[in-house]
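The other protein chains are all here in position, but one chain of the complex has been omitted.
Naming follows writing order (A and B), and every chain is counted from residue 1.
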Amino acid sequence: MKSIHLRNVSKSYGATPVLSGINLQIEPGEFTVLLGPSGCGKSTLLNIIAGLEDPSGGQLLIGDRDVTTAEPADRGLAMVFQSYALFPTMRVRDNLTFGLRIDRTPRAEIEKRLKWVSELLQIEKLLDRKPGQLSGGQRQRVAIGRALIRSTDVCLFDEPLSNLDAKLRTETRVEIKKLHRDLGTTIVYVTHDQVEAMTMADRVAVLSGGKVEQYDTPQAIYDKPMTRFVAGFLGSPSMNFLSGTLVAENGLRLVRGGGDLDLSGYEVTNGAPAGEAELGIRPEALRLTAPGAGRLRARVESIDLMGADRILWMSVDGRLWSVRVERDRACREGEEIGLDFSAAAASLFSRDTGARL
Amino acid sequence: MTSGSFRSSYRPARVAVLFFLVVALFFYGSLVWTGVISMTSSKLLPVYNFVGFDQYSRLWSTDRWIVSLVNMVIFGVLYVVVSMALGIFLAILLDRNVRGEGVFRAIFLYPFAVSLVVTGLAWRWIFEPAQGVQAIMRGFGFESFAFDWLSDPERAIYTLVIAGVWHSVGFAMIIVLAGLRGIGSDLWKAIRVEGIPLWRGYLQIILPSLWPVVASAVVLLASDVIRAYDLVITLTKGGPGFASDLPAKFAVDHFFGRANIGFASAASILMMLLVVAMLVPYFWAEYRAQKK
Partner (left out) sequence: MSATARRPDIGTIGLYAFLLASAVFFLLPIALVVVNSLKPMDEIRAGSLLALPAAPSFDAWRMAWSEACSGLDCNGISPGLWNSVKITIPAVIISILFGALNGFALTEWKSGLSNATMFLISVALFVPYQSMIYPTVIMLSRVGLFGTYPGIVAVHVIFGLPFTTLLFRNFYLGIPGEITKAARMEGASFLRTFFSVILPMSTNIILVVAILQFTGIWNDYLLGLIFAGNDNMPMTVQLNNIVSNTRGAAILNVNMAASLLTALPALVVYFLSGRFFVRGIAAGAVKG
């Protein structure tokens, strides 16, 4: 298994920058998800790692080797594509073994690996079919098989589940995770789906506007987002925000129109917080209280039943907030209510830079 | 890892550049060379004593060249307009759920698969007074019926138009038909719901939405006009005299028959300029359409 090291990688098309100053150190055997909205540059980054696109600047190392200018085939990696990209005129068998045949692998070895991979993915019965005769899920398995059969050190996935229906997507997700655990391959996986990122990754790199916003474990990214963008992008419903001015005298306070908000107990990340800021609180970090009892006043606007729990939508300072409550909690639309939270579970971001305070 | 020509090298640019060099040499290289020669006094063989634009000014004082240009305009306009009009009309008719559409389509299009040589010959036999239309009509009892366009300097050019149209209507029709079939049923539903009469629907809604298709068909037909050689050679031979000559034949005759290379080159260059004049608005319109 090999590490992947991106040093200051950038990419621009003409005058349009797509990626700038990307630094990532992906450890051997690690499952890294590149997560971001469409147009954030995540697929470009994956293509650069694959060698299908050349970076405009920076350096890429796989293992100890500088592969910045190496041909894709010489980087020792395999890739699974969004559209599966199976070769339509070849049987499944030939699709799987295409790369091995190009490498002039001995026939016995090819047969051995074909057997191994088709058993692993349970596609033995499909070997003599053409891709056109397969279902979406089967094609997906073949595409994964084609990537695994060469036993490369690194495997790249480009939104591999986005063409599957919801049920199959969940199943395949579990399966890819299991394959990773069994084979230990270093995986870089691109997706815009935060559930995939949260459930599969060892570490997630959140990208926005061609930059890495944060690279950390899913839990850390969720609990302690380092930028305002990450805070807003992850979580469903997303984090609730409130703006005001931070004052540090007599304990940390957020000064705003509706009165001061006491934030003592907040763990400061960077320096001495002051000035214009945004407070962020996750829906599940809010507690309902009697009106006037909590630090915030709110009015219930609507209620979403989610089955296991309920989401209350309420207006706070003229903004729409969401609060996750257990399903038995009685309340009705139009009700005036109080909200409280622990400052330790909240996040503060600078209004200017968007960085966590 | 091994490395050979079938491994690890993915360089489409090399292949593309190699082929482009061939195209550049034969197409653009030829144009440049012809341009150079058109400035010389070359006769039987290319020589490089430059005479400026003498060949061009000679062309403009050569009756046969002027006639061939005028003919090209007459032939070109009529050929393109009639082929398109008839092609569009037939396409619309065939698009009306006609029975035996496949048969009609095959009949209208087959002349396009017949060579211009055979097209020219077939129509010559029809136009020839000795056994053609004139003889047929006289056979029916119209003793004084006269139809002799082939030997009429004023009318010979129109025989080319008829034969050319016969050859190419199907082509125009197929292109327009493909366009019509590409129109979504929503547009038709809208036309019906709005109660727009059929002919207005075609004229003001459907055809305008097909303009890119029509434009490319027009450009292709127009490029036939400039290249038209086979048809003239077999149908009228440019005659009577040079009354139905076209620039395409003029140039070939002077290159090979009359061994007047400089002169012929000047004619070819003017032909290319005509093509450019025709293509520039087309490409410009395409470019504008793509920008939107």
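In the analysis below, a contact is a pair of C-beta atoms (placed from the backbone, for glycine too) under 8 Å apart; a residue touches a chain by one contact, two chains touch by 3 or more.
In this text the structure is predicted, and so the values were computed from the model without any measurement.
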Exercise for review: Just list which of the chains on display the missing one touches.
Suggested key: A, B
Revision key, fill the gap. The listed residue (B:20, B:48 or B:142) that touches the chain absent from the view is B:20
Review point. Per the definition of touch given earlier, which of B:145, B:158 or B:255 contacts the omitted chain?
Key: B:255
Check your understanding: Touching the missing chain, which residues of subunit A?
Key -> 47, 50, 52, 72-73, 77-79, 81-83, 85-90, 98-99, 102-103, 146, 150
Exercise for review: Spell out, residue by residue, where the missing chain touches subunit B.
Suggested key: 5-17, 19-20, 22-31, 33-34, 37, 46, 86, 90, 93-94, 96-98, 104-119, 121-123, 125-126, 131-132, 135-136, 139, 166, 169-171, 174-175, 178, 213, 216-217, 219-220, 223, 226-227, 229-230, 233-234, 247-248, 251-252, 255-256, 261, 264-265, 267-269, 271-272, 275, 279, 282-283, 286
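Heads up, the rule we're going with is that only the chains that are shown with their structure count from here on.
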**Study point:** Centre-to-centre distance between subunit B and subunit A (centres being mean Cα positions), rounded to whole Å
**Key:** 58
